[in-house]
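Complex shown without one protein chain; remaining protein chains in place.
Here the chain labels run A, B and C in written order, and each chain numbers its own residues starting at 1.
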Amino acid sequence: MVKRQFDYEQKLKDLKAKLEELNDLSKNMQFDLSSEIEILEHKIQEDRELRYQNLVPWEKVLLSRHPERPGAVDYIAALCDEWIELQGDRCFGEDAAMIAGIGSFEGQALTILSYRKGKNTKENLQYNFGMPHPEGYRKIQRLLRQAEKFNRPVLTFIDTPGAYPGIGAEERGQAWAISQVLMTMAGLRVPVLAIVTGEGGSGGALALAVSDRLLMLANAVFAVASPEACASILWKDLERVEEMAQAMKITAQDLYELGIVDEIIAEPVGGAHLDYEATIASIKDAIRKHLPVIVGCDRDELLARRYEKLRSIGKFKTDE
Amino acid sequence: MVKRQFDYEQKLKDLKAKLEELNDLSKNMQFDLSSEIEILEHKIQEDRELRYQNLVPWEKVLLSRHPERPGAVDYIAALCDEWIELQGDRCFGEDAAMIAGIGSFEGQALTILSYRKGKNTKENLQYNFGMPHPEGYRKIQRLLRQAEKFNRPVLTFIDTPGAYPGIGAEERGQAWAISQVLMTMAGLRVPVLAIVTGEGGSGGALALAVSDRLLMLANAVFAVASPEACASILWKDLERVEEMAQAMKITAQDLYELGIVDEIIAEPVGGAHLDYEATIASIKDAIRKHLPVIVGCDRDELLARRYEKLRSIGKFKTDE
Amino acid sequence: MIKNTFTRKKFFAINPNMDHSQTPIKPNLSSTCPSCSARVSEETLAENYRVCAKCKHHFTMSAGQRIELIVDSGSFQEFNGGLASINILDFPGYEEKLEKAEQKSGLREAIITGYASIGGYDIVLAVMESDFMMASMGSVVGEKVSRAIERAIERRCPVIICTSSGGARMQEGMIALMQMAKTSAAVNKLNEAGLLYIAILTNPTTGGVSASFASLADIIIAEPGALVGFAGPRVIKQTIGQQLPEKFQRSEFLLEHGMIDIIVERSQIREKLTCLLSLHKGGCRG
Partner (left out) sequence: MIKNTFTRKKFFAINPNMDHSQTPIKPNLSSTCPSCSARVSEETLAENYRVCAKCKHHFTMSAGQRIELIVDSGSFQEFNGGLASINILDFPGYEEKLEKAEQKSGLREAIITGYASIGGYDIVLAVMESDFMMASMGSVVGEKVSRAIERAIERRCPVIICTSSGGARMQEGMIALMQMAKTSAAVNKLNEAGLLYIAILTNPTTGGVSASFASLADIIIAEPGALVGFAGPRVIKQTIGQQLPEKFQRSEFLLEHGMIDIIVERSQIREKLTCLLSLHKGGCRG
């Protein structure tokens, strides 16, 4: 049976409740178990930390998709002194699955581009579960060119199951819209900082990840396709999704080792959704560390390095 | 009663038929009227030439809209040794009301962009009477950028009642699509030669007229809006359309005098539709004359002159 | 920064030949809201940015009122106020129309241009006036928009244009149509200079203005409920022979269809503009 929810916290809560009951009961019966209980509580705490240090990839997938995980709107609100959302692709529509605009982070104006997920059913429907249509990518494309016009650095947040697979999306050129963003970001003459904050799924997520620095929250994942899709396509067995998640090397740690991710941003124990403030503080620190470096870099050099970074990804043998 | 068709040729034909009958009849009756008839025929010929030299603007409107008038497809076929049509806006659709592609005119590769009208009902429906949707303008926009990439001069033909006024066209940003083409052409770093070959109606026609040289066939017209629209809006009287056509200064001759058109291309007596070969020969001569000049011009100078030309259009008084 | 050259109420009296300050205040003391039919006094309207308190219907604003609404008090300094139209084509009745428009609007033409500041940021501002021949674009509108953009390039400051227009001015024929190309070319120059251009689309913005400088801004703001489109709704209805969808071509419709960035109420406009100018460090390339 595949785990569909990461319920460790719930189990812990149950355990703690039991402990409390035990304590109450023992007090009633005039036993003094307080020192034993203290030891138990300490053990639980230790176990919890250990547990979160040893999450298996599938558990991270579940954490990265946690409905209460902070999203683009939370980060933008916390990061920006000033913020104006800009909408529309100037061609066909406004795609609510992506949020975009100009914000000021500690005095630095940024074009901020992100996917947008909901925190409840209504929002999820409104934002199409963070799955963009071509209009979303064309809005991004437009605002990338705008950022270039004003020499304004770009910050992106990545958290999406992927581009929406629907009739309209294909009719209006999903593939064409995504490839244009990829190419534009590869050659964009302003610094780009990208942060994977939740789940990064497939080419639809990659569109915002072409950057000078790619950072990743510790429990975020980034995959060529969802482990579910891979398990069902490659192994014709959806039950083996946990194994697939392991095989695909999708965690921040794996991707750091593969040289795709430049730095892992720590999350509070238990995951970002348990402590927004701490998560945001980590993200702020990461931006403070990386943004000035790429902003200060000569543009031609920045672009040469960005190309070199992309160009060097891939491993193969040569026998000629 | 407003004239809806320019039927001079038909009347002439009737007259000539009558003359023929007269001749036959007189021969039957052994009268020799041949010299008188010859004189009459000569007079008719003289009158015809005079007539066409003195067309009133409304008659030119009717001629410019003649269903058999040569169109983009005819010019392209006659001009190009090689030709490849390119389609699509890469966003939403292919608009058959515009034809675009790459052609070779006497060894010079050109991006050719034009409206496309039909010559019969079926074609007219297929090409939407030459009235583009936003997709048409976005196809043009795409191919203008392509021309720029390859440093390829642009040749345009203008013959349209205007952009299509429909729900879908507005939904998908007709105004936005047109303005982008205007701006792109104003700053396009390749030479642009534009020829008004039929009717040029409103902003939808202007999109392809922003150029380094604007030429016009002698019976073509170019108007801020159709005389019908102007008469009905300004004078609330559709019957005064002939008068309006006069007042609006829409003929090639008027526009040459106003400094908007750079040169008038002669048409065969009776209009372009009566002699495709002669019309095409005139157009070829005009291209041979103007294209090398703008192709040979330094790009910065070309752009400066194009801006200066546009910038200088307009007359006003200043009392400060 | 140009400041306090005029008192708040008389900011527009640059052209000594013309005292604009008389025009905005209308003699009738109350109006009926065309949207909800509520009776609203001119005083209440003036206090509430000419927005119906009941249904949020945005009443027409004169160019003068709009300038007052958005710029720092007393900062507006008009330029090119002396440009006026002539009857280029000898078009029947044009002079009379111009005269009437001048009387109705109190302006020389359908647009006012000048320097101003918003939130302390220097800008070049252009505001169209629909009381002047439905703010149709002829030589003067095209020229003043182009000059405004060129002045912004000289001073390296942002351009803000409040649009409203019925389209190209038919009485100037092709000369009027060509102003679309002229103003679009000017916006292209502004882009090359890396300067910010914000358009504020107000009711109605159609035809040649919508298909040139109005839709070419970096950031497009629209007032709630404003009608914006290329073809007018009447023409479309005639052409297609059917009813138009509700809210067709209105700001909310345009936002949904991806054509504008943001809808801003009048009460918020100055603040939003200040924020945008601040985010663009006044409007120059970083």
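The rule is simple: contacts are C-beta pairs under 8 Å (C-beta built on N, C-alpha and C of every residue); 3 or more make two chains touch, one makes a residue touch a chain.
Source: prediction; values computed, not measured.
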item: Contact list for the unshown chain, restricted to visible chains; value: A, B
item: Option touching the unshown chain, where A:Met248, A:Ile264 or A:Leu302 are the choices; value: A:Met248
item: Residue in contact with the excluded chain [from A:Gln141, A:Ser202 or A:Asn219]; value: A:Ser202
item: Which of A:Met29, A:Leu50 or A:Ile313 contacts the chain that the document leaves out; value: A:Ile313
item: Touch list for chain A against the chain that is not drawn; value: 163-167, 169-176, 178-180, 182-183, 185-187, 202-203, 206, 209-210, 222-225, 229-230, 233-234, 247-250, 255, 258, 260, 306-307, 310-311, 313-320
item: Chain B residues that touch the omitted chain in the full complex; value: 82, 84-95, 102-104, 109, 135, 138-139, 146, 149-152
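Convention: only the chains that are shown with their structure count from here on.
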item: Centre-most chain [mean C-alpha coordinates]; value: C
item: Residues of chain B touching at least two other chains; value: 172-173, 176
item: Multi-chain contact sites of chain C, meaning residues that touch two or more partners; value: 191, 257-259
